[in-house]
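Only one protein chain is missing from this complex, and each of the others stays in its spot.
The chains carry the letters A, B and C, assigned in the order they are written, with residues numbered from 1 in each.
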Amino acid sequence: MTPKQPDYSWAEQMVVVFARDLKDDDVAMMGGARHDIPFAAVMLAKNLYCPNMNVITTGCYINPTLTAMHYSGHTSVLYSKEADGMISGYDIFEVSERGYISFFFYHGIQLDKYGNVNLHFIGDWKKPTVRGPGAVNISMSVTPPRHYLFPIRHNKRAFVDKVDFITLPGYLDGGDSRKKAGLKGGGPCLCVSPLGVFDFEEKSKRMRLKSVHEWVTVKEIVDNTGFELIIPENAPATKPPTPEELRMLREKIDPTGILRGMAGRL
Amino acid sequence: MTPKQPDYSWAEQMVVVFARDLKDDDVAMMGGARHDIPFAAVMLAKNLYCPNMNVITTGCYINPTLTAMHYSGHTSVLYSKEADGMISGYDIFEVSERGYISFFFYHGIQLDKYGNVNLHFIGDWKKPTVRGPGAVNISMSVTPPRHYLFPIRHNKRAFVDKVDFITLPGYLDGGDSRKKAGLKGGGPCLCVSPLGVFDFEEKSKRMRLKSVHEWVTVKEIVDNTGFELIIPENAPATKPPTPEELRMLREKIDPTGILRGMAGRL
Amino acid sequence: MTLEAHSQPRKSKLGTVKDALSLIHDNMYVAFGGHVYFNKASHMVRAIAKKRVKGLTLSGSPYASYEMDLLIAVGAVKKVMVGNLGFEYLGLAPNFRKAVQLGTIETVVGDESTLIGGYMATVEGIPYHPIISIKGSDILKISPIVKLYKPPWGNEEIVAVQALSPDVAILHAQEADEYGNARYKGQPYFDQIIAKASKKVILTVDEIISHDKVAAEPEKTVIPGLMVEMVVHLPFGAHPCLSTRNYVHDEAHLKDYIQRSQQSLKAGDTAPLDEYLRKYVYEPESIYDYLDRVGGLERMTKLKMMMELGRDS
Partner (left out) sequence: MTLEAHSQPRKSKLGTVKDALSLIHDNMYVAFGGHVYFNKASHMVRAIAKKRVKGLTLSGSPYASYEMDLLIAVGAVKKVMVGNLGFEYLGLAPNFRKAVQLGTIETVVGDESTLIGGYMATVEGIPYHPIISIKGSDILKISPIVKLYKPPWGNEEIVAVQALSPDVAILHAQEADEYGNARYKGQPYFDQIIAKASKKVILTVDEIISHDKVAAEPEKTVIPGLMVEMVVHLPFGAHPCLSTRNYVHDEAHLKDYIQRSQQSLKAGDTAPLDEYLRKYVYEPESIYDYLDRVGGLERMTKLKMMMELGRDS
């Protein structure tokens, strides 16, 4: 049975899963080199579910009245002239060190079964076959209470057993190894890929399938993952975007359809 | 022979000695609980000798176009609305730690032969007979290349052999003890009191008479100092204020005569 | 459901003096903003005194004044951490001096670097902050919050100051919107760092401005509402202290306070100070009642004009 072709994109599905997980008393920080999905998720939550959520953009406003998404996240923010205030270089340093924000979003060139992320090197770091973009801010995976992973390709090159280089620590070697290493923040709480939703099993901290997007099969997920996922007996279907969510996304947040046209998935 | 009564005040004499010692490439910081003499000295230098000297006020402007002196140093600064810029709490912390400024002015309730200053306790610090005002910023005696001492009373209660409590380190126990203790800044370079001008002998770092104000005798200085000063064979007279200096002071900087009416001296 | 959620408006953070007082309890660590006698949340200070709060630990700017001296005078204070506590050209802080000399309060002798360094440690999520600028001072010998240590790089010992994290910061700004986005006319001194280092922030302001005004010029916001628990609208709320560019300090009132304190402390007869406290601290029922007692609109207009003209009369 081939799953039905949905009338929304995989990126829109990812966005709504994240948006529903955010809380009204969160202090959100959005930014990073890839802004599309985090930007849309935070804006969707702010508009539909969390009117009091404080939003800090890395470039560099507090609670801006954001205009629609632009391909450039930094420009999207810059085009928005109204805000509660601005944040300085000092603020960014302090907020990062202190774990003041509630969450951040990360993607990566590799991620592994314990949620560790590589943005730097494929192969030996001294002479890598691929030099990735690097990370502006590692801190947001170390100090805040939680962080989210949003790989935009779900395949065996991206989902590996062990990353070649830990740019962003997840649960390190699993179990209580993150806690033992003295990392302050909680670690990755949720990973949403173009195929499914994943969390991390409480004790082992291994990645576990939580739900399967409407048009995807469990087999497809297993076949495209380079390590053994924890698969529950009856993995539910991911709740698709509601009409309200889609309307808000398409009319207000992403009218030019960036989320519908995104390259990626497998 | 009684020295002639001069047509300028002891405070004006102190101010001009300091003003002449400042340099065009200095970064001046003025402030502290007692601002009158430092304020006038820096403004006099800036107006007559050092047009490019950068002036930072602790409350909190860079190169303000200052109005005339007010009894309150902080209000004097506040009344001046024009400036190159403002300095933040971060700047003050950093500038203090780094020794970025060239000099600062301090007075005290006691100072000793090595230029150590007490602003805190007379007697045992646990149950003092006098609790002094304390210090807003000790750093300016520790990190900058030099600092100035401006005791406004020259008597044996103020000029003591050893201070009861070192608030502001001078040369500690003399010799190279300041250097050995790892203090970054140069230490007190000049002490000007209502009676004379003093520096610190190169090797021993003991206080040395440099010049005697016009209306004062060496004996008067010795009689009012609670420790043995180094007295050179022929201590010259302090060069009194020039007509230009007095005109600038009285017409522009201190038109209400704060420096002429100051309580203090002995 | 989602549209309902969407229709909820953003929560206002405006509160009354009483609301703000409900956040202040015995034995708390309270930090005041401002500097010397500038930008002090004086009316909140009087309200705390009136509530008979006890056992407070106080810090704030390295140069404190009226706010701490008054709370010491009414016996609300267990410990102060401060650099200079005084009234600048108006003289020393009488109640603070006496309390130290009698040993009735505990003091942690500090200065700018030890206090701000302590706040910065908290703000940066570290247990201490390195400073070098009090080497050679006897403060190193007597302060429990500093020590020398050998750093991981460099040969010289440096000083570590322990993290300071007040339970609540009480700040006075010139204006804020109802969400607590605060603007200062002039220098905020150390208010930003104090706000960041404190678990909660109470803000008193001379004026409430519209959020639209704030949003149109986000670069003017000094303390974002994000950090603020409550905003209390208190016109002339800094009196007898100064509120930058709004009104000067009330020199005559401060002189009266200092003189009465000195009289009471010297003579051992507490009547002059008691009279002050009764009239200005315990009896006033509101900020407006207080303002009437200190000269009302006529006096406030004068203090505003003096600030505007930049001179004393």
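The rule we apply is simple: a contact is a pair of C-beta atoms (placed from the backbone, for glycine too) under 8 Å apart; a residue touches a chain by one contact, two chains touch by 3 or more.
Since the structure is predicted, the reported quantities are computational estimates derived from the model, not experimental observations.
When the full complex is examined, the chain removed from view is found to touch A, B, C.
Touch with the chain omitted from the figure is made, among A:136, A:222, A:237 or A:266, by A:136. For the chain left out of this panel, the touching residue among A:46, A:107, A:120 or A:147 is A:120. Contact with the undisplayed chain is limited, among A:96, A:193, A:224 or A:238, to A:96.
From the options B:93, B:159, B:200 or B:215, the residue with contact to the unseen chain in the full assembly is B:93. Residues 27, 47-52, 54, 56, 61-65, 81-87, 93-94, 97-99, 143, 184, 242, 244-245 of chain B touch the missing chain (whole complex, contact as defined above). By the touch criterion stated above, the residues of chain C touching the omitted chain are 124-133, 147, 149, 151-154, 158, 160, 162-163, 186, 219. Along chain A, the points of touch with the absent chain fall at residues 33, 59-61, 67, 70-75, 78-81, 86-90, 92-93, 96-97, 119-120, 125-139, 141-143, 165-169, 172, 178, 181-184.
In this section, only the chains that are shown with their structure count from here on.
If you sketch which chains touch which, the chains link end to end in a single open path, with no loop closing it.
Taking A-C and B-C together, the pair of chains sharing more C-beta contacts is B-C.
In terms of their C-alpha centroids, the spacing between chain A and chain B amounts to 59 Å.
Separating the centre of chain A from that of chain C, both taken as means of CA atoms, is a distance of 41 Å. Averaged Cα coordinates give chain B a centre that lies 29 Å from the centre of chain C. Along chain B, residues 90 each make contact with two or more other chains. Chain C has no residue in contact with two or more other chains.
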